[in-house]
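Accompanying notes for the structure given below.
Note that this complex is displayed minus one protein chain, with the remaining chains in position.
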Amino acid sequence: MTASTMPLAAASDRRSGLPWGWIAVGGVLALVAAQVYGVLTSPPDRDMGHLQKIMYLHVPAAWNAFIAFFVVAVASLRYLWKGRAADDLLAASAAEIGSLLTGLTLALGMLWGKPTWGIWWTWEPRTTSTAVLFFMFLAYLILRKFVDDPERRAQWSAVVGILGALNVPIVYMSVRWWRTLHQVQGSPMTLDSTYYIPLRINAVALMIVLVAFIAHRYRSAMITQAADDLEDRAALMEGGSRA
Amino acid sequence: MSNANGRKTATVVIASVIVVGAFTYLMLGNIEGDVVYFYTPTELLSKGDAAYDRAVRLGGQVSPGSVQWNAEALDLKFKVREGTKEVLVHSKGAPPQMFRDGMGVVVEGRYRRDGVFESKNLMIKHSEEYRAPKAGERPQEMYRSLMKGGTAS
Amino acid sequence: MTVSPGEVLGIEGHNGSGKSTLLRILATSIRATNGSVHLFGRDIRQHPDWARGQVALMSFTPGLYDDLTARENLVFAANMLGRGHDGIDGVLERVGLLRESGEKVRTFSSGMQRRLALGRLLLQAPRVLLLDEPYNSFDRAGVALVNEVVREVIAAERGTAVIVLHDRHSAAGLLDRVVTMQQGRFVDATAPTRVVEHAGPSLVMGGAS
Partner (left out) sequence: MSLRDDWRRARAVALKDLTAERRSRAGLNAVTFLGVLVLMLFGFALGPDTEAMREAAVGAIWLAILFSGVLAFNRCYQLELDGGALEPLLLYPGSRWSIFVGKVLANLAFVFLVELIVIPVAMVLFHVVVPGGALAQIAVLVLGTIGFVTLGTFYAAMSSRSRSREVLLPLLLFPMMIPALLASVQASTALLSGDLMREAGAWVRLLIAYDVIFVAASLAAFEFAIEV
């Protein structure tokens, strides 16, 4: 009995009890404001003109996708360590949002690549390793769909998440060697502050959205699971009394 | 010996140490130290006979004034320069839109015996700098002049 | 629930009542979500590897390799167990497969396959035998063989056997106690049919509630 009520209690505890819905709305509003701010305040780039503005969504999306993938890896490790179903659900939630952001990064990158590089797609390190990251997220999510037993699903996807995380730096490294012509990471040194500041603000705004979405997905996953558990218990007890 | 949990932990610990070690080697081992990403014209020319008809990459600056662009035949000729040495490059197809005089480029292809580098792939080496236009400079002007097919200056 | 050395416990119950699951938990094949199992005083969840050395499970599938011969199957088992190959002929003879030992298991009838699975059990010589419906697809001689093997293993190691079964007749004279399972719980423990000497429990199972 106590075991079945535990996830429900956890789902409504203080931390996950924050009004994530409102925080998500606030995050989206902040992001819109930051986009407008970025577009209005920074002058067109010397080479790229207004196209540079894509940066304000493209780069934060990429950064936040990496954060999401990091959450997947850490939650997966913790699951294998402690065996708590909650960590598995956290990893799954982060993977969902992470794959969404990676997809967004790729799409925006293509929009940016066409006018600047002259092609929709190019086989250079950033695009290629982002695409590989996207595939690994998708494989992770597909694996979850193909495995029915919850414990097995949790354990397998944790393993897949960790090995995938190990592969990310190697993929990046190998692809960078393979094609070495993408500009290296921007920094305050190479980026005028008029571009740099809006970029940072946008990244933080998107991060609020990311955290709120993960929390929201996590909470609903917890509630779904608790409901499933209760259903199982009820079925078991009903069966017991009938026999 | 019989404690499987202990052994499982030991396996994970040993594996983690090995994985961390391999990553350290990857990151700090300077593996790419002796890789040559592209030859400069000086290096290519100094290879002599060994340079001909091999898949190599050549990098440098587009020599100002050397660009000949035939828009009808999509045929591009230019010189890649580094220091005092130049190599004539021949390329088919439209160049990337940021291609212009003085830009850093890397071309992949083969250096033919007739002294022309036959490019299969022309890549712009864009710097990581994003700068607001300087006073009097109009953004995108260089773009437009390039897209018209002329040689920008 | 406690099983004593030398005791043979029978478990009955409807399909889906959790008999096979219980055997798998005892065999460390699956982990119990709650409750505990102590084997000769040790918690098997703490020492699964040690427990695997004490326990042998004969499941309702024979668990053999179809493309290997009967002998090769036993040789593989002996290699995995770290035993020599000397006893293999004896085991094959014991289960009546010596003549067919060079033939692929694929060509065997299901009764012969189960004999071979029994042979693997003999090779393993465990202290605790876990048998999941061992009499299935056996003829009368096979049923007698199963009972002999159980008695032999128990006598040799002062071990214990837990047998999941549908029909008690096959195991007549073998069982010391029979319990019935329902919804994953023991509901009815029939009185022991034979008094057993107690020398400390060999197997202790603790339920959740």
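We call the chains A, B and C, going by the order they appear; numbering starts again at 1 in every chain.
Going forward, a contact is a pair of C-beta atoms (placed from the backbone, for glycine too) under 8 Å apart; a residue touches a chain by one contact, two chains touch by 3 or more.
The structure presented is a predicted model; accordingly, all values stated were derived computationally and were not measured.
*Asks:* With touch defined as in the header, list the contact partners of the absent chain among those displayed.
*Replies:* A, B, C
*Asks:* Looking at C:S17, C:S59 or C:S101, which makes contact with the chain not pictured?
*Replies:* Selected residue, touching the omitted chain: C:S59.
*Asks:* Using the document's definition of touch, tell me which of B:R7, B:K92 or B:R113 contacts the absent chain.
*Replies:* Selected residue, touching the omitted chain: B:R7.
*Asks:* Under the stated touch rule, tell me which residues of chain A contact the chain that is not displayed.
*Replies:* Output for chain A: 80, 132, 135-136, 138-139, 142-143, 146-149, 151-152, 155-156, 158-160, 162-164, 166-167, 170-171, 173-175, 177-178.
*Asks:* What residues on chain C make contact with the chain left out of this view?
*Replies:* 24, 27-29, 49-50, 52-53, 55-57, 59, 61-68, 72, 76-77, 79-82, 104-105, 120
*Asks:* May I ask you to list the residues on chain B that touch the chain which is not drawn?
*Replies:* Contacting residues on chain B, toward the hidden partner: 1, 7-8, 11-12, 14-16, 18-19, 21-23, 25-26, 29, 31-32, 34-37, 39, 47, 50-51, 54-57.
In this section, only the chains that are shown with their structure count from here on.
*Asks:* Just to be sure I understand: the centre of a chain is the mean of its C-alpha atoms, right? Then which chain's centre is nearest the mean of all of them?
*Replies:* Here the chain at the core of the arrangement is A.
*Asks:* If I count C-beta pairs in contact for every pair of chains, which pair wins?
*Replies:* Top-ranked chain pair by contact count is A-B.
*Asks:* List the centre-to-centre spacing of chain A and chain C in whole Å, with centres computed as mean CA coordinates.
*Replies:* Chain centres of chain A and chain C, defined by C-alpha means, are spaced 49 Å apart.
*Asks:* Centre to centre, by mean C-alpha position, how many angstrom separate chain B and chain C?
*Replies:* Here chain B and chain C have centroids separated by 68 Å.
*Asks:* Mind pulling the residue numbers of chain B that touch at least two other chains?
*Replies:* Residues of chain B touching two or more partner chains: there are none.
*Asks:* Scan chain C for residues touching two or more other chains and write them down.
*Replies:* There are none in chain C.
*Asks:* Which of the residues in chain A come into contact with chain B in the complex?
*Replies:* Its residues touching chain B are 42-49, 52, 55, 115-119, 166, 169-170, 173, 177, 180-181, 183-186, 190-192, 194-195.
*Asks:* Report the residues of chain B in contact with chain A in the complex, numbered from low to high.
*Replies:* 19, 23, 26-27, 32, 35, 37, 94-98, 106, 123-134, 137, 139-140, 142-143
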